[in-house]
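Only a portion of the chains appears, each positioned as in the full assembly.
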Amino acid sequence: MALSTTLSWAIDLLAVLLLALGLKGLSKVRSARSANGLAALAMGLAVVGLLIQELPGPQAWLWIAAGTAIGGLAGLLTAQRVPMTAMPEVVALFNGCGGMASLLVALAVALFQSSEAGLVEIVSIVVSVIVGAITFSGSLVAMGKLQGWIATPGWTQGQVRHGVNIALALVALVAAIALPAGPAGPALPLLVVASTLLGIGVTLPIGGADMPVVISLLNSYSGVAAAAAGFVVGSPLLIVAGAMVGAAGLILTQVMCTAMNRSLLSVLFGGALGGGGTGHVGGGGDEAGYSRITSCSAEECALALEGAERVVFVPGYGLAVAQAQHTLRELAKLLEAQGTEVSYAIHPVAGRMPGHMNVLLAEADVPYEQLVEMDAINPDFPRTDVVIVLGANDVVNPDAKTDPSSPLYGMPVLEVDRSRQVFVVKRSLGAGYAGIRNGLFELPQTAMVFGDAKAVLQSLVTELRSAA
Amino acid sequence: MNGLREALWVLLLGSLLGLELIGKVPPTLHTPLMSGANAISGITMLASLTLIVRAGDNPVLLLLGAASLAFALFNVVGGFVVTDRMLAMFSRRAPAERGGRSN
């Protein structure tokens, strides 16, 4: 027994070491994939350590096997089946389930053991329940919004929601204080319900496109919930790992906010940005307010491409919606065959999640070295013959540089307006995520090619093929 | 009280370590890192396992434990697999760069 204790505890130490290495490695491109494997290995080790220590009986093994089979299989299938473009949604779903797990553990302990529980135990249970429930319901709402299942109700944009949320928080607090009186009373259900509603109330008002930030924050919460569960069952490993993930998630949330030029506070309490509430259709801005728009056909665009020596594609959210990445790659290959230099300008917040464009283009086997980050490609636009903007809008909006009254003001953008010729492929003059007009469309060197990104790209391919 | 003191030490140090581990992250890695960290937060499955083992014959506890284990493992397995899928996309071309274009 003493040997197994020592062994399981050495395994625990090793697991934490590997988890730390994993988290660290995940933040570097080179090591990310192996770091992910390392972290998975660490989790496996931790389980082995625990089983060596606790030695489950036959009945326990049965339930463990059942839980493992169901959860593991479901996770595996979900992860393998989900399309790459639905990534943030799945992450939200997984995260919510993590919160649910902490919640269930705390509930079980509260139901059966709180009679002899001390203050520390009560506090850990309460924290675990509250944070677990918020993580669960908040993550599901985030997922629903990203999928477009849930709209942003009008009332949530007013000040009234703060009142509602504060009231919910107060109810949860009261229930928490009443909890030690007895687990059988209404305190525990009240706590669960109030926390769950609070998770919904806090997440619902936030615009769909801010969701990645919210998910990252909820992810940090689920770390906190795990650490609290660690206090509940008295496991240092759980406390360390939970605290580590909680803190790392907080930093990542901050980093993501910075990359999107928003502050965490404004994401959380500012409501949906502009009109693009559900994050699926550019809402406000409409087609009004534009004059001097030049539009042209795919044929004219193809002609310009034939004569170009250097072409830059700017992919945006619309390219993802149209699932046009493969067609784009086909077009690029044709251009390369005719000797044209092709690259892709990747804006850090193009699309609806960080790295969205990288994932999208990687799916179509675009060579990595052709993806050029914003800072690297901006100086090259003046010597670029043709820029094709594919379903991007905000990330090429020159007003961000020049108009202090624009909501985008201050965000670095791709300076496509400095190139010789720009074609903007989109379905209409509708606005992008930020819901504002785009001065680029009116510039003399810009021509609009209206249509679905995939359809337009397809006709460009056809044109180039027939020309060759 | 003594156990709590040590537990809080561990909490403090774990948090500080977490804060330090993540420095600059390139935007490309935001989503995979989020997803990987999310998988790690499923570590709460250890609590579920403990619950099951200590449940004795109490069926409610066993059920709650198994349910929470399923949820946690859904998080862990799904999280790691999905992260790997994402990262595989970035790294696929790394060997191809050496051996010439793959397509």
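In order of appearance the chains are A and B, and numbering begins at 1 in each one.
Note that a contact is a pair of C-beta atoms (placed from the backbone, for glycine too) under 8 Å apart; a residue touches a chain by one contact, two chains touch by 3 or more.
All values derive from a computational prediction rather than experimental measurement.
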Revision key, fill the gap. Expressed with the labels used here, the whole assembly is A x2, B x2
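By our rule, only the chains that are shown with their structure count from here on.
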Review point. Roughly how many whole angstrom separate the Cα centroids of chain A and chain B?
Key: 16
Review point. For chain A, which residues are in contact with chain B within the complex?
Key: 19-20, 22-24, 26-29, 32-33, 35-37, 39-40, 43, 46-47, 50-51, 54-57, 59-60, 63-64, 66-68, 70-72, 74-76, 78-80, 82, 84, 87-88, 90-91, 93-95, 97-98, 100-105, 107-109, 111-112, 120, 212, 215-216, 219, 222-223, 225-227, 229-252, 255-256, 259, 348-349, 353-356, 358-359, 362-363, 365, 367-369
Check your understanding: Where on chain B does chain A make contact in their complex?
Key -> 3-4, 6-7, 10-19, 21-55, 57-58, 60-94, 96-97, 101-103
